[in-house]
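Accompanying notes for the structure given below.
This view holds just a subset of the chains, kept in their places.
Lettered A, B, C and D in written order, each chain numbered from 1.
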Amino acid sequence: MHIHIINPNTTASMTQAIGQAAELYASPGTHISSSQPESGPVSIESHFDEVVSAVGVAEEVLKGEQQGGIDAYIVACFGDPGLLAARELTRAPVIGIAEAAFHLATLISTRFSIVTTLGRTGIIAEHLLEQYGFRHHCRRIRAAEIPVLDLEHHPDAAFTRIVEECCRAKDEDDIGAIVLGCGGMANLTQQISREVGIPVVEGVSAALKLAESLVGLGLHTSKHGDLAYPRPKPFTGKFAALSNLQLPLK
Amino acid sequence: MHIHIINPNTTASMTQAIGQAAELYASPGTHISSSQPESGPVSIESHFDEVVSAVGVAEEVLKGEQQGGIDAYIVACFGDPGLLAARELTRAPVIGIAEAAFHLATLISTRFSIVTTLGRTGIIAEHLLEQYGFRHHCRRIRAAEIPVLDLEHHPDAAFTRIVEECCRAKDEDDIGAIVLGCGGMANLTQQISREVGIPVVEGVSAALKLAESLVGLGLHTSKHGDLAYPRPKPFTGKFAALSNLQLPLK
Amino acid sequence: MHIHIINPNTTASMTQAIGQAAELYASPGTHISSSQPESGPVSIESHFDEVVSAVGVAEEVLKGEQQGGIDAYIVACFGDPGLLAARELTRAPVIGIAEAAFHLATLISTRFSIVTTLGRTGIIAEHLLEQYGFRHHCRRIRAAEIPVLDLEHHPDAAFTRIVEECCRAKDEDDIGAIVLGCGGMANLTQQISREVGIPVVEGVSAALKLAESLVGLGLHTSKHGDLAYPRPKPFTGKFAALSNLQLPLK
Amino acid sequence: MHIHIINPNTTASMTQAIGQAAELYASPGTHISSSQPESGPVSIESHFDEVVSAVGVAEEVLKGEQQGGIDAYIVACFGDPGLLAARELTRAPVIGIAEAAFHLATLISTRFSIVTTLGRTGIIAEHLLEQYGFRHHCRRIRAAEIPVLDLEHHPDAAFTRIVEECCRAKDEDDIGAIVLGCGGMANLTQQISREVGIPVVEGVSAALKLAESLVGLGLHTSKHGDLAYPRPKPFTGKFAALSNLQLPLK
């Protein structure tokens, strides 16, 4: 089984960290690859960053489809950028790390809180909770107020802030579990979990397992109805390469 | 990894069928066992049946905990009877087949319909959809109007009716996937899927994969807050054996 | 008119207290009886306790049906355990004390808070509020953090804690009324009400009045659709006595 | 116990019919009186009619308060016109017939349909269902498309149309009970119920019982918070008599 992780931002070191974090949880027989878009923002901290990164996600899926042999994709940014678009492009399952974390958190607790990086991204999580159906399962969205790349550049300070906010959530929010709200926290999960002492659900590993699950069940993204392959058509300018895609590729 | 499937009704042949259906999807290294309560209804087709079966579910979890070595439990009836109670009794993840099917269906489609056995159980599914957050992801709950045990006693006629209703759902409901609404359909999934031609999500296999996922991630049922072990206390009469449980059972 | 109150836990003294509390509010011509299951937990403070007690509730309804002459039933635990199952077993109305209190509270105020015993049972109330439609009418669920049986064993301390929490609700929650979240508080209602100074709705008395209302109107539990009598079928083991029920019992 | 029914329209014969229908269900010891506003529409079939009738409702409550001795009020039009205003004016409970019918219908069935007079009033019921929390308990709002006063002027034709629509609801809506959507149907309830063969909940009798319930429990409309007595102030023109009300009226 081959699962390909797309880091929607263009920071290769983060791609690597995410890939390594995923490797820790891969089942025997699961091959993990990872990539980031050639084009896009180095981190995703706004709707604007997200919109641009979503194109990169779609393009990485198309590369994967051209290359062939990929059984499932993971979109490894907590805003799940481009998720439904990615699903249209392939029969393979595509899992977002926010949705993955929400789903699994509801299986081990009745209510959870999210601890994310910057407060301004809270609205993105809110909209996802609404769309996915988990609005009432999430008690509160908390921000450590650290920029995403601080997870790489100032890991210790970032770790401290995240743990602080997780502990506050545990004490104040009447919850059973915490969802980590950033792909860049993937390699910190076990440490955070040890510090906080309640289940901490992280999206990359969660998405990996959901992807393995769907592939293992032979379930693919539905091509009946609104996730069918997009109609081929001309694209112009720097997106001309997307023109007249004959999907499924090959 | 040891996953134990509890068939909440007391029909051993159905336990066996469910167990076999699960085996088909088990990952290498996953050991599956299954059991049904000693006491309870032979099938679950009403709130009343469900209430009685929920005790059986709890007792089977306690047996599992006493025996030890079980990494996760599956509650294999589409009403998820006793699910939250079961979660209180163990640190191991416990997955219901209705929730499992709902979760996975939303990952491969935007909207699904349920095809269940008897129309009167539709309300149970409705309540679960509300509680889990999937009310708007489910377009319609359809019933083949066959008693649960007809799946064993008149499998061909039952199969025909289910496929008919699934096809109607595909044609009329503006959906991308179908959720099968009865554990007793587990061994029919692949056949139904072939006939219907869109993704068909069945709960037993879905739950198996979610259980493997949580165990693989080291995630356990939260013991912080409302799913903590129940306070030990006296139980009377035919439930006296449940008295003063010192959980976790060692 | 004969209304039978089922205390879902097995503490007979609590049954008695509940029955006496109800007597205070019975209309002339209303005969009240009460019972508790032979088998079950001495108090209900978890989903596990609730699941076991629900069987007791069903069995008490069946006893009532066999005996005959009962016009309505009350399920006197704030989680409304086994309520829909009980409704299936009889044409008589069956009222839960949580639902009863919620309904009446919305008739005399626009928003209410709940004051219950243990915080861990809050999730049960949340789920009921969702199912019944009152999520937005309840501002907050508060817990006095006292075990249910402390209401009997340490009544003064319990009373003090409950009143404290009610007063906090009055001052902080922007509400018009308080719902008491435990059947065991039934005999404290008037005292609490005097201390708190805003309407305090207690479920046992509320349910009594709703039961009288339905009986007075000649309204019975609908036997059309999803609350029809359960299909008769074999039950095994300690539930064998439930086998092949020919409902309605004559 | 004295319960006063306010027919919000000015058709005295309808007031009488409603009062008589209520008498049938009054408990021993309950005294029922009824009135209609001096000023207002002869029937209520639009938001406009409703707005005007709401003033009449408030004025009738004030008359009742001046007269004294009234323990509860009923607002006997299915749009519950002026309900919250009426509650502000008195410590006595005030019950609307739409809310009453909704509440009781949910106690004997899981889902109901409404059968009302004119389709254009459906939106009023929809808004009430939303505000009261019963949106998901009501499957469908059906209209017999008869003007309200046809219930008086062409009772047989009206009866036939209502029964037809009720039977359609029973057959098509997957419900357990029907709510009659007009106070003018109060005296037809038993006949309709016999024809339809499933529980039929009518608001006037339902409200009577809920009013008796609240009075019996000593529960009054909360005067803490948003239903407190209105601040006295000048009113001008034809409403000058409402000026500087010193509530509670003694």
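Rule of thumb we're sticking to: contacts are C-beta pairs under 8 Å (C-beta built on N, C-alpha and C of every residue); 3 or more make two chains touch, one makes a residue touch a chain.
In this text, all values refer to a predicted model and were calculated from it rather than measured experimentally.
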- [ ] May I ask how many copies the whole complex comprises, since the file places only 4 of them?
- [x] 6
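Everything below uses one rule, namely that only the chains that are shown with their structure count from here on.
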- [ ] Examine where the copies chain C and chain D touch and state whether the two sides share over half of their residue numbers (same) or under half (different).
- [x] same
Task: Gap in Å, rounded to a whole number, between the CA centres of chain D and chain C - done: 28
Task: Gap in Å, rounded to a whole number, between the CA centres of chain D and chain B - done: 44
Task: For chain B, residues that touch 2 or more chains besides their own - done: 84, 87, 119, 122-123, 130, 135, 225-226
TODO: Sort the chain contact graph into one of these: line, ring, star, complete or other.
DONE: other
Open item on the list: Show me, using the given definition of touch, all chain pairs that touch one another.
Closed with: A-B, A-C, B-C, B-D, C-D
Task: Residues on chain A engaged by chain C in the complex (per definition of touch) - done: 110-111, 136, 174
Open item on the list: With touch defined as at the start, can you tell me which chain C residues reach chain D in the complex?
Closed with: 25, 27-29, 84, 87, 93, 95, 99, 103-104, 106-111, 132-137, 170, 174-177, 197-199, 201, 205-206, 209-210, 212-214, 216-222, 224-227
Task: chain A-facing residues of chain C, complex - done: 119, 122-123, 130, 135
